[in-house]
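Yeah, one chain of the complex is gone here, protein chain that is, but the others are all in their spots.
Moving on, here comes chain A:
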Amino acid sequence: MAGSNGVNLNESKRVVPLNTWVLISNFKLAYNLLRRPDGTFNRHLAEFLDRKVPANANPVDGVFSFDVIIDRGTSLLSRIYRRADAQESQPNIVDLEKPVNSEVVPVIIFFHGGSFAHSSSNSAIYDTLCRRLVGLCKAVVVSVNYRRAPENRYPCPYDDGWTALKWVNSRTWLQSKKDSKVHIYLAGDSSGGNIVHHVALRAVESGIDVLGNILLNPMFGGQERTESEKRLDGKYFVTLQDRDWYWRAFLPEREDRDHPACNPFGPKGKSLEGIKFPKSLVVVAGLDLVHDRQITYAEGLKKAGQDVKLLYLEQATIGFYLLPNNNYFHTVMDEISEFVSPNC
């Protein structure tokens, strides 16, 4: 059984700091407990084990947050992160949604990872990441708490992402002063990266302007096994078996992994040629077992004439961006901040 081999454990231990190893291994093992062989998910336990943090309207390190109900029909919440003004120590309620006061303010709509099944906007790992993005990019971050599998399959997360995009686009208080428009970027890791792609597609089809896509270790798959999938299966925290489980949990019941949600440029995918797709930053970790697919994705965009930058981090594993204790983390943060900066 992949992953239970003593040799494999030592390998992953060598390439990440010990506390990172502890963090990701803990997730791995906890997640093993949550996935049931019959395809159901122990949501109760998942929520209990997930370390969560509340929103905090009091600024911490210059960033404050609050939750918003975007759609009551689907209970869609999002957590909004903003920079606190230098003066104010405690934003008043009316200050929460006060207009952004710069010429250009990037608004990053963030989709957390978790293979479509795990985590939430208020998971500590993602709350922390979003707060970092605010400081780094001088941005407003909107973290969407999309519906998860297996209780909610395709296309629910995409629908929620789309709803959030429309909502963000219609907030006057998020408009940049320069052109009275909301400068929107989509960002996400793992399943969130996958959602970024599909929401951007929908945006193109309906005329909402998305300025850029940021995909961190995006989750893609396919029916056939790629070379990296075979080589890295079980070696660095992730197994093909668990990947398959998550796709089965997310995709419509009778579909296979060549469904375009999973494999956008696969046999059932469609080319983006001639479409005004946003520019993309695709970050790929070399020790992520699906990195072949991520590279294929970037190449698919390139072939269709789209603007794409591929950042390949050879020795990075999944989750490297969760802790600021490695060089890749800082590299990626710099790239992201440049990507959304108005000078670009």
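We take it that contacts are C-beta pairs under 8 Å (C-beta built on N, C-alpha and C of every residue); 3 or more make two chains touch, one makes a residue touch a chain; residues count from 1.
The rule we apply is simple: contacts and distances are computed from a predicted model.
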Discussion item. Please identify the absent chain by the protein name in its UniProt record; candidates are "Histidine-containing phosphotransfer protein", "DELLA protein", "Cysteine desulfurase, mitosomal" or "Transmembrane channel-like protein".
Written reply: "DELLA protein"
Worksheet item: Which of A:55, A:156, A:240 or A:275 sits in contact with the chain that's absent?
Response: A:55
Item to complete: Write down which of A:149, A:174, A:282 or A:311 is the residue touching the left-out chain.
Response: A:311
Response to the item:
Those residues of chain A that touch the unshown chain are 1, 3-4, 6, 9-10, 13-23, 25-26, 28-30, 32-38, 40, 42, 44-45, 47-58, 60, 66-70, 77, 90, 92-94, 96-97, 120-122, 124-125, 128, 145, 311-315, 322-328, 331
